[in-house]
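What you see is the complex with one protein chain gone and the rest in place.
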Amino acid sequence: MAKVPVEFTLNGSEKAEFIESGTTLLHALRDKIGDTSPKGGCHQGTCGACSVIIDGELRLSCLTLAETCNGADIKTTAGLAKGGVLHPLQRAFLDAFATQCGFCTPGMMMAAKVLLDRTPNPSRDDVVEALSGNICRCTGYEPIIQAVLLTARANSQNAA
Amino acid sequence: MAIRRGRGVAAINYPTGMNLGGDPTQALVHSTPTGNFMVTLSSVDLGQGMKQIMAQICAETIGVPTDRVIIDTADTDTGPHCMGTFASRGTHRAGNAVIQAAKEARQVMLEVAAEELEVNASDLETDGQGNIQVKGAPQKSISIFDVALSAHFKRGRSISGRGMFLIPRSYPEKETGAMKPSTCYAHACTVAEVEVDDETGEVRVLKVKNVFEIGRALNPKMVEQQLVGGSWMGISHALYETTEPYYPNRDHGGTDFNQYLMPGPGDLAQTEIIVLERPSADGPFGAKGPGEMCANPQIPALANAVFDAVGVRIDALPITPERVLRALKAQAAG
Amino acid sequence: MEMRKDYFADVRQDGLHEIGQARPRLDSPGHVTGKTAYFADRNFPGMLHLKMVRSPHHHARIRSIDTSEADKHPGVVRVLTAKDVPHNVYTILILIQVGPEDETVLADGKVRWKGEAVVAVLAETERAAQEGAAKVKVDYEFLPAVFDMEEALKPGAPLVNEYHGQNYYLYDSGECRKVRFGDVDAGFAQADHILEQSYQSSPIEHAPTETTGCVVAPEGNDRFTCYTNTQAMFFTLDNTSIILQMPGSKLHFVGGTVGGGFGGKVDVIVEPIAILGAKLTGRPVSFVYTREEEMQISSPRAAEMVVIKDGVMKDGRIVARKVTGYTDAGAYSRHSPYGTQKGAAHYPGPYTIPNVWIDTYCVYTNRTPSSAMRGFGVTIGDFALEVQMDKLARLIGMDPLEFRFINAYRDGDMKAHRQPTEGAALIECMQEASRVANWPVAGKYMAMSSYKKGA
Partner (left out) sequence: MPLALQTFPTVKDANATLQAAGTRYLGGGTLVIRAANEGDVSTSSLVRVTDPGLSQIAVAGGKVRLGASVTMAAIASHPELAAIAPAARAVGGPAIRNMATVGGNLFAPAPYGDFAVALLALDATVVTEDGETPVETFLAVRDTSRAIVTAVGFSLPTAESFRFLKVSRVKPKGVSVLSIAALLEMAADGTVASVRIAMGCMADRPIRALAAEKGLLGRKLTPQGIAPALAAAAEGTAPITDPIASAWYRAEVLPVYLGRLLLN
């Protein structure tokens, strides 16, 4: 099996791996690099659990081939906390009791992060739209929506 | 086009634990040298928060803060038997086992403390903050940290306990069906409000007001998680979900989250949750199992609300726009 | 969420230290940082991937299975068929003496539903396993299939499962679980109105975001560690022990952190065959359902049909209720005989009715075996019961909520299965619903209590 080199930045650190051609980014991250924060919920592009941020855009790592990410800047939920301090989104998910089984949580946070990076003061509709590609089977979505709105409120208070 | 409104009600009960009993769960509790408590189980957390609840139950029973408890569960090399997480049994069965184990451990802990304080163990109480004190004389106290050190290194005592909870199995009488299915039941009543589009059959859920009686809310925020998510699933079952949309025909089963329909974040009903607590006689601190029943009353409440709105009965689940529209057309045709 | 502490305050001890407190969840920090370890987050060097060859037919005899091309396919390490499974015919509730064994781990001579596991292919990569699976040749002879419960129960219907010998589960009470209380015919004779209605559901999937699966690693000492998302550790271990004819001491199951269950992960499906694969190859094995398998192969909530016949008086009292419930088990029992029986225990609902007749049938058809799901044996019954209650109220011109108060069970009332009611709280739930939903009922109902009458 032909191996191909891939190099990208993952949560700020350089990664270089030889992978089999045709390997999805999800498998490369989880099985080669050891970042298991993106989850494989469907491998179809229908659940959002594998969501990552590539060059500032929300992507599904299960439908992205790793070798198309050469030179990319990739962010995952594993890189959200800095120096042991939780990211405001993570804090808000805890405070809002927005996790149950937790399997959708990393993907939800990626979707929410992209939203808040671009729209610091989102409306509820903005949040609903931003999370619309991510399935949660436990919470009924409301606590997750609240967690994102809570993060935005906390951010705007800190900025003020 | 007309958007027509209606509301419906439903009331239900739901048994806690495996039907007819016979479903044991065990727990072990022991103290570490510095007075932290390890609960060893083989119970499974599905996301409902069983680990956290077992920690709170152990903490309350021992008399320490919850963050002094560690849950080691679902490793069959270490955890004693649990029948499993299903049938709303986790909190009730495992919780009772943890209480029994924790009580036994607490007794040893108090005995060691009594020796250190030179009083009778029966005269001691915990303050819930990590200390043991003489009843009526709280200045005479010792920390659980010190008690555990003493037990381990001085007195050679194991601060530990074993717990087992089993409701004996009931066997239904063949001809009459006389049996004991369960020892306690949770209750609910839901009022749902809908809008029905009488040209397309689309049903929009405006509000659900759910009243749940769950014995005891051991952790109210976690109860809320279950009840809010359950209410969503009930709505989902009522209006969306099936693996065989043309049952009993086997064709066109959904194979992904696009085809298997569930309400999205833009479909959420305004949801109100009210909790009543009538403690059960045999539940841990009176708790019953709320996890399953919270998704049931919305289904008939919505069916009844659809009838209230447009005057057609949909007696088959799910209540799809197609079923509503077919019924409306039949109604119009007389 | 609001707590209404005024109800039942006299029987409740509030003011505890830890109980009743909204402590933060100890598992959530792991969830939000992506550090929580689910079974599939374990990865072992040299791990094989298992893919299943499944029946494309609803009901067929297997004339032959040819795995020779698959065996030779690059990357394929081992191909398993029924003869490789030590105790291939099993049923999971055998542990609590509910038989007979009626299901095969890998199909042997026959398939009974579209999607049934026939051949397992273990390969170096998922792709190689998929390719190997595509090369397995199975020669089928079609058999007539039955999908409709009423058809299945008719004489002459195709026999779904020979281990039962008929298309229903045979209880000690006969073809159904029965509850008989009072004299239901006398009740109907006395009733002012009789209403008989039929309710139907179709299968529902748990659809957890994490699919069913396990990762097995040989420990090197003849023991096998199985990382699994089962909902029941020992239930799975003990059934695996029976299927593989291995002492339980050789099995080590690790789990307890599951990406949603809802009842869908109590079937013992992936673990035995994955452990067998690890045993026969000496390699770690991963067997994870695809989303497609989770949606269409894993057991759904059963379709049910519920027929309710009620006798009701003009004053609102239900005097007789006859319920006939049918649970579509699909091709195999799994937990369905249990769930069907749970239904019999649940009817006639939280109401005190003097004359009750319940029959619940567990019916076999050529569809995906159904099993447990949140509300097992009850959810669809409650839909039927509570729609029926609405119809009855309207039939006699009574407010649907008031109608329920009249019939609601209270402490001490004898249930149809002959247990006295204890700890009832239906009335209080309805009273509170009346308040919060602004659905007024007569004062006498708001004054009612679930407490033992006269106590």
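Order of writing sets the labels: A, B and C. Residues in every chain begin at 1.
In this section, a contact is a pair of C-beta atoms (placed from the backbone, for glycine too) under 8 Å apart; a residue touches a chain by one contact, two chains touch by 3 or more.
Please read these numbers as outputs of a predicted model, since none were measured by experiment.
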item	value
For the chain not depicted, the shown chains it touches	A, B, C
Residue among A:Leu10, A:Leu29, A:Cys62 or A:Cys101 touching the omitted chain	A:Cys62
Missing-partner contacts on chain B, residue numbers	1, 199-201, 240, 245-246, 252-254, 258-267, 321-322, 325
Chain C residues that touch the omitted chain in the full complex	51, 125, 127-128, 130-131, 133-134, 290, 292
Hidden partner chain, residues of chain A it touches	1-2, 4, 20-22, 24, 43-45, 48, 51, 57-60, 62-65, 67-68, 111, 114, 128-130, 132-134
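As a working rule, only the chains that are shown with their structure count from here on.
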item	value
Result of counting contacting C-beta pairs for A-C and B-C, higher pair	B-C
Centroid distance [mean C-alpha coordinates] between chain B and chain A, Å	30
Chain B-chain C separation of Cα centroids, rounded to whole Å	17
Length of the line joining the C-alpha centres of chain A and chain C, rounded to whole Å	33
Touching two or more other chains - residue numbers and ranges from chain A	42, 44, 46-47, 97, 100-103, 135, 137-138
Per-residue overlap in chain B, given as positions that touch at least 2 other chains	46-47, 49, 221-222, 224, 228, 230, 233, 256-257, 262
Chain A residues touching chain C - in the complex, by the definition given at the top	20, 22, 30-31, 34-44, 46-47, 49, 76-78, 80-81, 86, 89-90, 93-94, 97, 99-106, 109, 135-138
Chain B - residues contacting chain C, complex	7-15, 19-20, 22, 42-47, 49, 51-52, 55-57, 59-60, 63, 65-67, 71, 73-77, 79, 81-87, 128, 169, 172, 174-185, 187-191, 209, 211-213, 215-224, 227-228, 230, 233, 237-238, 241-245, 247-250, 253-257, 260, 262, 272-281, 285-286, 291-293, 295-297, 299-301, 303-304, 307, 313, 315-318
Residues on chain B engaged by chain A in the complex (per definition of touch)	46-49, 221-222, 224-225, 228-233, 256-258, 262, 264-266, 268, 271
